[in-house]
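Chains shown are a subset, placed as in the full complex.
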């Protein structure tokens, strides 16, 4: 028998995959699946140590849009070719495919993708006679938040990510900066954190969230905000489109039928105002069962699997954002109120040209270079500190710029 | 003087009540965790908190269904028990030597031992991972046993050393006069006499090993993963998860808590040598 | 030297050597690696670009503003938790030392938090108790008409200190209660006859008797507290800002968030040196009561 | 004034009764010594008086006031423990001044009292040491000093001199006697040492198995023991007991030999079996056949000042005779023992005394 060790994130969708994998093992009785399910950061560190040192502990790994191209380029991931005839590679969304390919060759298969969108409470908006535009600006959002913020009734104007981390607050903050016309680096890799765009964007963010946000926003990440929103405590929330499935789920949300969905807010530009993220499955080069692993990830990202999910958990639970066919499915589009917005968010995000001004990197809410984790972590930390009121934004940005410059110089991008 | 007797009784009662109060406050978070594990996810989050609710075993059912709890528990038991055993086997002789055959260097060695404990784990992850890989020890219980034992060895030596220091030398000398070999002196006199301290030390080691997460997560994948790794997989999933988290936490901690409660008498017995003199 | 003395010395060396040897290996091998890596430009995500970096990693780590800050945080954290656990530990142990109904159960309850995994306890506190919106504390505050405290953003370090103290208080209680058992009853009786009140017995007999266990608790806890990580990781991730970033967390950030093995190794070495300094200081203060009879 | 009265006191540890109903009165300024075999409950009784053990039944009255339930801190008694129970982390000076410090006595007064006690006990050069740095004997003196400075209502001593060497013991004994006189204090004193009991006490209480066998002034007990237990317990070497039958005006000893009935012996039926008790110092050795009792010298213990001759009687009994330190008797030779018939004690078959010699 073949044993496949699968390292994955403990997201709802992945947990579902784990549950449904019984179907796969029934079809492939000679395959045994072993699961290592970890929280995102922990998983990333675990996988990185293993892959970079050639530990060979995993046959299937779950990685994001950030790692896939980098690791592919290092040739740590097996290139994926010779798909099974039923797989239909061309059904994968082009933007998503682009994110996961190196030199046009796929190195990982998308499990689900997300953009960022705006969630809002239709009932609260109606009660105040407000109307959410299809493409709101951040300024408009601020106006709504001001009107809807009512802490005495346990309703906060807006919930946003505040928890430090390049994958937490920095995903959101980067999109705000993008919307304000900013960028991480200029064409010569000079960091731009001291630019007026950054200053405006970050000041706006800090002001908005600390005035009209829930208490203690600096410790809220995706999960905390989701919990808050589900408990009916947020009037608005800008975050990943995957949450759509949760906020409309009656078993966990107290407001399943009172949620509206529109695009992520823009400001001076819509470019880069919504992020693009993909969770993908890949097979490390160090795996000894590459073919079996490849078979498995094909199954897990297939239409067949999507249908299985639909059958078991309802049609709106289908893995979002990966396949064009999903969005061609009228039944899905009807049952899933957030599907259209999600689709648009994913389709409009362009990792190759993410910002208003040109940049030397790819990636919307991150730069696909190994050093970005360090940079993002550091900047995220400072901004969450500013949010908690422990420092002044502009001074902080200036310091950050220097420090980022140091890092990027040390890595040899600036000669 | 009944008044005095009464006053004493009142004082005793106040003291008992205070003790109970403090104990309940300190225990409350655990109690609340266990309670929460029997709520629905929505109930766990509701505000004001639910104090009276219909308990559900749903969370436990789901966890048991998705994970082989016994597999993880067994790994926890083997690794933490094994490491404790190995640790004791190494620590007792060392502590014996330091306590009863001190040299000028003893003090220095003890301090040095403690300092080894201070290497931050993250700092040495990569070298250890490389070594484990080259020795083929990745994802084995053995690697955890070795690491746990070594990580806690300094603490164990220290604790046992301080307990041994309290043992009157006389009774060891008496055993020597009675013709006991070094081995017999240890196993028939020293160890039984200091069993309270040894139990404390062993329990401490067991707890630390059981709860260790960093090495468990990083050096094992599936075969040898203990409960702490299982808990890590629940630590922040999407959506409401408090009830499930409480349930898995309860499951992960229950064995060690029960063990600790069971051995409480042994622990608190301590060393009383009133009988010697 | 006499044969008997030599014999005893041999016995001493023989019994201690396995532990010392293994610890030595355990310490020296990773340490050698760490020293080596600390001079390398070694980004885990970019292993091909490895090369000699000289002392750059050290200067990078030491000169970053986070370093001094993390040092301060570490000391604050360790210091406060030590004070809290020792003071409360002593008081509570003395309180439960006398016989009363349910004494065994009370002791069991008191030492229970120690058995809980750090991650779990951090999660319990963060989500079930200290959550400013739906935690139990928030509810209690609202019940008496106060605004709930934003624990992790307004008092991040204090929150961590509370959690860690809750975890380690039982350890102190366990050690102190055990030690109180071995206190000479006749000394207490003599003091009673001398007209000592319970308070003066505590002050003049119990506290001095507890000197050594206190030293043990301080030493053992200090070692673990210097390496506190899981609680910070699960609650504040070192934030907001770097308000709760202690040295180990900083090293963690370098090593596993930034995958910069070189700098992390340098940081690790710095942490070892610092920890040794703290240990030496503690030993100077408490060492005497530890090793003297 | 401090007078202690104990009324039908009992104490059980679990199921074992250790004190089985004790009635005792210790008058003000009494020096009362508890004597008894090991394990008979002397320490326990002392601890009951001190309030360190709870009473099972009965009453303890101090100056007529019921203190059975009073906490020991309130009783104002001082105790010298068998195990010393010094405070290990305090200097000798602090050990001794502890009680006074607690009572907030003036520093100067404390200092004075401690210095005085230290001088009495020859502890002056040690005042700044810790107990761990003292030898056994020195520790015991500190324990005594701790009691002295307090000037308590009653002193309780539990074998305070047992670890001292002979010279120091003697000196301390005299010191205690003087202290008793100077302080006019009531003292209760547990000891194994008869010499201490006889010399210090004005009241000796003989315990046996948790109850009192006899109590009274030491000389009284020595001269008029109420039973064989007390008779054998006091006196070094022990009183010699000889079984006898009353026959025609003489006491026919079972071991052979006979002695005239002592004057004052109550009338007894002929043939009554009695036990005759003679103290070794009331006998002397004589040529074979000259004394009342014939025997062979089994062993001679020479103490220097005295010697004890142990004679084996033909019937298998044994006899101890105290002689001069340089007595010439030789082991293995036949001798006889001479006794003064007027100086014997007579006990009935139950061991109860029925006759004592009269002393001037």
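Order as written gives the chain letters A, B, C and D; numbering starts at 1 within each chain.
To be clear about the criterion, a contact is a pair of C-beta atoms (placed from the backbone, for glycine too) under 8 Å apart; a residue touches a chain by one contact, two chains touch by 3 or more.
All values reported here derive from a predicted model rather than from experimental measurement.
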* **Full complex expressed as chain labels with copy numbers, beyond the one copy shown** => A x1, B x1, C x1, D x2
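What we mean here is this: only the chains that are shown with their structure count from here on.
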* Asked: Where the CA atoms of chain A average out and where those of chain D average out, how many Å apart are those spots?
  -> 92
* **Rounded Å distance between chain C and chain D, as computed from the means of their C-alpha atoms** => 58
* If you average the Cα atoms of chain B and of chain D to get two centres, how far apart are those centres in Å? -> 55
* **Where chain A touches two or more other chains, by residue** => 45, 49, 154, 227, 231
* Per-residue overlap in chain C, given as positions that touch at least 2 other chains -> 44, 133-134, 184, 256, 293
* **Of all residues in chain A, those that touch chain C in their complex** => 41, 45, 48-49, 52, 70, 74, 154, 162-166, 214-219, 227-228, 231, 233, 370-371, 373-374, 377, 381-382, 384-388, 390-391, 399, 403, 410-412
* Asked: How about chain B: which of its residues touch chain C in the complex?
  -> 12, 15-16, 18-20, 22-24, 26-27, 29-30, 32-33, 36, 44-49, 90-91, 93-94, 96-98, 100-103, 107, 109-111, 113-128, 130-131, 150, 153-155, 157-159, 162, 165-166, 182, 196-197, 200, 204, 207, 210-211, 213-214, 228, 231-232, 235, 242, 245-246, 249, 252-253, 256-257, 260-261, 264-265, 267-274
* To do: Mind listing the chain B positions that touch chain A in their complex?
  => 41-42, 45, 47, 66, 125-126, 129-130, 133, 138-139, 217-218, 221-223, 225, 229, 232-241
